[in-house]
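Just one protein chain is left out here, and the rest sit where they should.
Up next is subunit A:
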Amino acid sequence: MKYLALIPLALFAAPLAAQNQDLGEPMQEGQAVETIEEEGGLTGSVSFEGNLDDLGIAIPAFATDRDVATPANANGTAALGVELARVITSNLRNNGLFKPTGPDSLPTPAFANITSPNWATWSTRGAEMLVHGYVRARSDNRLTVGCYLYDMALQDRLVAEGWVVAPADWRRAAHKCADLVYSRLTGESPFFDSRIAYIAETGPKDNRTKRLAIMDSDGANHRFVTTGRSTALTPRYSPDYRQLVYLSYVDGNPRIYVYDIGTGRQTLVTQSDNPTFAPRWSPDGRYILYSMAVGGNTDIYRVSANGGRSERLTDAPGIDIGGSFSPDGSKIVFESDRSGSQQIYVMDADGSNQRRLSFFGGRSATPEWSPRGDQIAFTHIAGDFNVAVMNPSGRGFRKLTRGWQDEAPTWAPNGRIIQFFRTERNSGRTSLWQVDLTGENERKLPTPVDASDPAWGPILP
């Protein structure tokens, strides 16, 4: 550990300036993506009736009308078209969805064929579905990306959509196309066009550096938000992606801060000498839940995202901590050891009607309500730590993972996939993993260094 790292560990009250000491370069807020209607829009029904895992999808390079260099790709829009198709292919393949074939093993269609495929070219490739798309540089320096899904058996278009994006956001167009294909073929809500906040970890087990970091849902556009000088933990994106709440030891004590991405400034969630933990947003972004220990007793509080007075929601003598709103904002599922061990409870959003949900044997912790509302994911502790789900009435227990220590589940925006972090026995090394609701398709997410505390945000605005 370097000397500098010791200095922020100041005592009782640190100067306000200390609050920004651990922050890296300011970031820019994302730009909005404009959706445009593609000619034809939604048409016929899908002809394929087999298992969707076996559904072959050909995703050749996106075509361009005029090959010009843009800030998105100095080699031109044709090269960008290849990249777009690669991102879509990786998205589907990495998530165990369908049987995609990417642009590197397929011919490139002509621009004119995007709206009118040359069926003969594709019928021999064994794919039931065909994705076509184009990318065009606009005079205002933005890009238009169109995305078309065709059913090979019907020789008909199933869906089409287009987006206008800033060059820096070109990957979002690919994610939106993957989402369009996924949603059209499965009937599920989209999830690719979203981001993840997490904690990047480096260093030995007894002296870990823990930094707040963010990335796209596929790991791209990765960046560190804090420098690592102070320990950062448990981030959550605000629903509009304009703020992050997280725990930082920047003044020497564990405290929840609200970090504003646009301005690069951060503020304490509440002015108090007491430690605060476990921040959460309400689905509408108007409230923040946090947990605060007073004299060793931790309870859950709610405060307006704009600041102001906090309202205490629990008053049990044990540890009440965490909290996750139901999607309609009416209920909060949370963790409490009032029974003697960590268990999951539910209450109304004002703190009333508290009752226990988990009766599974062992301990149950870190509940997270699915964005669909139909499931609650949590950490089940019975010897090993594993991610499990139950329905909101506390029934339908299913264990989804088998690691030695898997904890802190977070939901994909569509409630079909769960990410969590896994700690390796002895070494203490951590990594992000995901698993789908069936318990299938478990995979490790690529991160530049060790990683924990994933928090998957909603679909980007």
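Things worth noting here:
Convention: contacts are C-beta pairs under 8 Å (C-beta built on N, C-alpha and C of every residue); 3 or more make two chains touch, one makes a residue touch a chain; residues count from 1.
Keep this in mind: contacts and distances are computed from a predicted model.
This complex has a chain not shown, and the name its UniProt record holds, of "Peptidoglycan-associated lipoprotein", "Response regulator", "Copper chaperone NosL" or "ABC transporter substrate-binding protein", is "Peptidoglycan-associated lipoprotein".
Residue A:275 is the one among A:76, A:275, A:392 or A:446 that touches the chain missing from this view. Screening A:46, A:197 or A:319 against the full complex identifies A:319 as the residue touching the chain left out.
Within the set A:194, A:291, A:310 or A:410, the residue that contacts the chain not displayed is A:291.
By the touch rule set out above, subunit A reaches the unshown chain at residues 1, 3, 6-7, 9-12, 204-208, 210, 231, 233-234, 247, 252-254, 275, 277-278, 291, 293, 295-298, 319, 321-322, 335, 337, 341-342, 365-366, 379, 381, 385, 405, 407-408, 423, 425-426, 428, 452-453.
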